[in-house]
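Attaching a single structure in structure tokens format; questions to follow.
The complex appears here without one of its protein chains, the remainder shown in place.
Just so it is clear, A and B label the chains in written order, and each chain counts residues from 1 on its own.
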Amino acid sequence: MDGIDMQGVGSSPHRLEIMEKVTGSAEYIADLSRPNMLHAAITQSTVAHAKILGYDISDAMAVPGVVCVLTGEDFPDGRMGAFIKDEHAIAKDKIRYFGEPVAVVAAETEAIAREAAKRVIVKYEELPAILSPEEGLAEGAAIIHEDLDSYIKVFPAISSGNMASYTELNEGDLEAGFAEADLVVEGTYDTAPQAHLAIEPCGALADIDKQGRVTLWSANQSVFRVQANVCESLMMPMGKLRCLTPRVGGGFGNKMEPHIQPLVVRMTQATKRPVKMILNREEDFECVRARHPFKVRCKTGVKKDGTITAREVEVLLDCGAFGDDSPGVLGYSLLMSLGPYRIPNSKASGKLVYTNKLRFGAFRGFGNPQVAFAGETQLDQIAEKLGMDPLDLRQKNLIQPGDVWFGGGQVASNGLQECVDKARAASDWDNRKSRTAPKGKRRGTGVALSAHISGLLGTGAIIRVFEDGSVALNTGAVDIGQGSDTVLSQMCAEALKIPLEKVSLASPDTDGSPYNWGTTASRVTYTTGRAVVGAAAEVEKQLKEHAAQMLECSEMDLELRPGGIVGVSGSDKEVSFHQISLRAHWAAGGPIVGHHTWVFNQPTIDPKRAVCSGIPFPQVGVFSFGCLIVDTLTDEASGKTEVAEAWSAVDVGKAINPSSVEGQIVGGFVQGMGFALTEEMVWDGPKLANPTLLDYKVPTTLDTPYNIHSIIVEAAEPDGPFGAKGAGEIGLVAVPAAIANAIADAIGGHVHSLPMKPEKVLNKMLEIEDAT
Amino acid sequence: MLTSMTKTDFQKPKTVEEAVTLLKEAGDDARPISGGATLVALMNARLVQPSRLVSLSAIDELTQCTYQSDGSVRIGAMRRHRQTAFESNLKAAHQVVSGAASQIANPPVRNMGTIGGSISFADPAADYPPSLVAANAEIEIAGPEGRRRIPAEEFFLGWYETALEPGEIVTAVILPPVSESSVGQYEKLCRIAGDFALASVAVTIDFNASNTVTSLRLAVGGCGGGPIRVEAAEQALIGTKLELDAVVDAAELVVAELDPIDDVRGSAEYRLKVVPRLLQRAFNNLVETREPAQ
Partner (left out) sequence: MSQPVTLTVNGKTSDVSCGATTTLLTVLRDTLALTGSKRGCNQGVCGACTVLVDGAPMRSCLTLAANIEGQNITTIEGLPEGGDLKPIQQAIIDSDAVQCGFCTSGMILTAHEFLQRNSNPSIDEIRTALSGNICRCSGYRKIVDAVALAASRGGA
């Protein structure tokens, strides 16, 4: 098979599903239908915080074509939640945010369902709405979850009143660290809520069989989390629900935990008919989830030579109405709040506070971009005070190979230095001041470094060899558009030395796929890849057992040869997978199935090193690194900033599919650029003021520079599959910080608040002009 | 009770007169539909439910743009933004209108939206209204009583309100003749390409041979219920050579007339700050682009 492109690891074959995506035949949730299907729509609350006194559904039921109306009274009392089980499938007894689903209507058409949903009357007794974490913490504040104490929590949560969680990490001696410093800089930084805005809105379709078993398709990032959440909230045995996935039109975190899946399942149970519901864009904005707004107080001590001696970080997070992934985001943001630097004395602590807003949850970066914005901005402010080059200051404090992470977690591979060197060279950093700006604009260059994990929790893979010697790969990992189907298949092909086309990938199915926690935390390539490699090793072993008998030799003498062949080393004796599989199926040994499952189990905290409390996850992941340099142009008249060029160097361990890695780097950059410059969910009292694409703006081609340079660095992770680690989030983490530093370079001062919209930048420019 | 189940009927007349009759027949809940870029979005969101839709797409007269012998230009109400953006008839000061058209939304929406639909809807942040006021345009209206023409300034009454009476439609926009020495500039600030204006300024100017301003019109968009024209500022600039001091003083007169609100695009305070800066830039650009020609 020499000379044949196997399209294995390190090559960039096109997406497996590319033909269906360029011809419009790819099926997403909204494209599915079942015979005799009903359409459902939600009624949303029109108050932010209230006791529900009762419902009147008679008007809704009277609309011709309406089949069923369900309210909170029709739902079981189960509660779901990734960290704190605080959320019913639908508002029950209480309303906790404006726009929360309070009723579901099923009808013969979507238009009828929507019309009827408007006619459901809910009687409320309003309670004071808590619209910020500060209000939530205030003495005498209305309590959003009266039963918080009794909720099940999956980690040692510190919670009380409206505080859902408190987390703290300490290392070294903070006071001594600040005492040692020649300069201490302190600042507060805040970030706005960002909408995920996958172009595909959330939706689900459920059908029920005569035994009462439900099959559920939905826009999701994990069929297994969907199954767990639906079953918890509806108090169903897990075996009664099968979850599947169509193609998914983008995720970014919003489709990881549940959205409307429990509502659709309950409706199919009630009507015994297939039920489909697709949220419209406004509903998707109002009741799925969004990125947490952060308030960060950051204080850093340095010596004159730039050595950082201490850092203290304190964060305040708006949780929204339900815990969702928030305790994880809080804990993770604290863990990342020192950045990729050696800081011997540090304390990071934070509070997560319930408010009457939609839940905030996982979003690409998971709290890291917010603390990176604070920490990396502050480093530039320090560099300026010390008269040091910002990159040199960072270089001086860089975490080195062999160092452990804040808290004591191991960092096995570290390509940060190479990222810094390559971005510095590619961007011609040292000559940046010679770059000029067009008339009316000010040019700035900024840098920010980042680290991010990939890992978390359990995953598995099953590989079965077909009779013809090709293989089926089944992992249960949902490809949300980032390309994991292709990458996992490439790894399988590489491990078994077969061409990519000989691997067929099974679509995730809770009935048949091994467990996969989800497509999140930049984890699929690393964790699922490891499972694939493990399962392939198992298949290889079984193939060799057969081959040894067929070729009458020792297994030790056998090798895999390209193209699906097992041969005797140093001889031309060989058998094909096809021959082996026929024997296994019909004659001896049984069909070849290899599987591997594992759970990420490297501790995050070393208790000998760090004193911590309220840590949401004991085992996080392995580390990717990045160095990002951006050039910006700020308009002198308006303060509006555009990115002119960017150089993003990212250590991904091993690029299994380099083109896909570039897609992640550039896509993450642009999403981060939106977060940095324009994106902002705005509330008008309790109501989201901009739940439409006309009012909530994301970057278009014209707002995006063409020159976003991806620089791939490969510091192999020793236990990663082929050395790989995650690439999904790292490219976004440093973006707001790097842009903030570039703007500061251009105008002479830092904006401490995201998004850095024209108004904030202009005000800063005017403030600086006034001062000079 | 009007609900989405309410029946809407659809008509596609061939003449303006028929259209007007069809609208009149059906009463207040009838609506003309041009590009649909706004109306259909409103219907999709269930914010309006017309009893009758009268499509203006099949009326030939409305789709024409004609250059008249007196030098004026008549832009039919159904002209799409894309057509107006590339309209070769629009020269000199008229380019304030093509400039505005080219900055509306994005290419596919510009293929759909029409000048008649845009000005009839009269979004306070829309691009045509300030440009038409600066261009001293007239709006031609047809109704049950026949046709009439009113100056753009009197057409926009603020916050989505226009001088259209029930049953009337816009049939054309007429731009007056302009001298070759005149110039027009439309300056738009928006959050993201294709967004509605956070604020915009439209100016048309004519100069004499010695570069002194002989006439000038200026209107601001996005800073109140409709386009805001500030005659005091215009007067202050006529007779100058747009020296920086004169422009700064005039900009102050403009700011005094603005009436912006806080919205998701930006705060009122910011609009007050940024409009004078946009004006300065617009004048600056005009002066600079003129100079090489001298």
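Operating definition for what follows: a contact is a pair of C-beta atoms (placed from the backbone, for glycine too) under 8 Å apart; a residue touches a chain by one contact, two chains touch by 3 or more.
Only a predicted model underlies this, so the values are computations on that prediction, with no experimental measurement involved.
Visitor: The chain left out here touches which displayed chains?
Guide: Those shown chains that the absent chain touches are A, B.
Visitor: Among A:245, A:417 or A:482, which one touches the chain that has been omitted from the display?
Guide: A:482
Visitor: Of the residues B:36, B:158 or B:225, which one touches the chain left out of the display?
Guide: B:36
Visitor: Given that one chain is not shown, which residue among B:63, B:89, B:111 or B:267 touches it?
Guide: Of all options in B:63, B:89, B:111 or B:267, contact with the hidden chain holds for B:111.
Visitor: Looking at the whole complex, which of A:133, A:249, A:301 or A:564 touches the chain that is not displayed?
Guide: Missing-chain contact among the listed residues: A:249.
Visitor: Could you tell which one of A:280, A:307 or A:395 touches the chain left off the display?
Guide: A:280
Visitor: To test your reading of the contact rule: which positions on subunit A touch the chain that is missing from view?
Guide: 12, 14-15, 17-28, 30-31, 197-201, 247-252, 278, 280-281, 480-483, 659-660, 662-663, 666-671, 692-694, 698, 700-702, 704, 706, 708
Visitor: Of the residues in subunit B, which ones touch the absent chain?
Guide: 7-10, 12, 33, 35-37, 40-41, 43-45, 49-50, 53, 55, 57, 105-109, 111-112, 193-194
Just so it is clear, only the chains that are shown with their structure count from here on.
Visitor: Between subunit A and subunit B, what is the gap in Å from one C-alpha centre to the other?
Guide: For subunit A versus subunit B, the centre distance works out to 44 Å.
Visitor: Residues of subunit A touching subunit B in their complex?
Guide: 63, 111-112, 114-115, 282, 440, 636-640, 678, 682, 689-690, 694-703, 757-759, 762, 766
Visitor: In the complex, go through subunit B and note every residue touching subunit A.
Guide: By the definition above, subunit B touches subunit A via 3-5, 45-46, 106, 189, 191-196, 198, 264-267, 269-270, 273-274, 277-278, 280-281.
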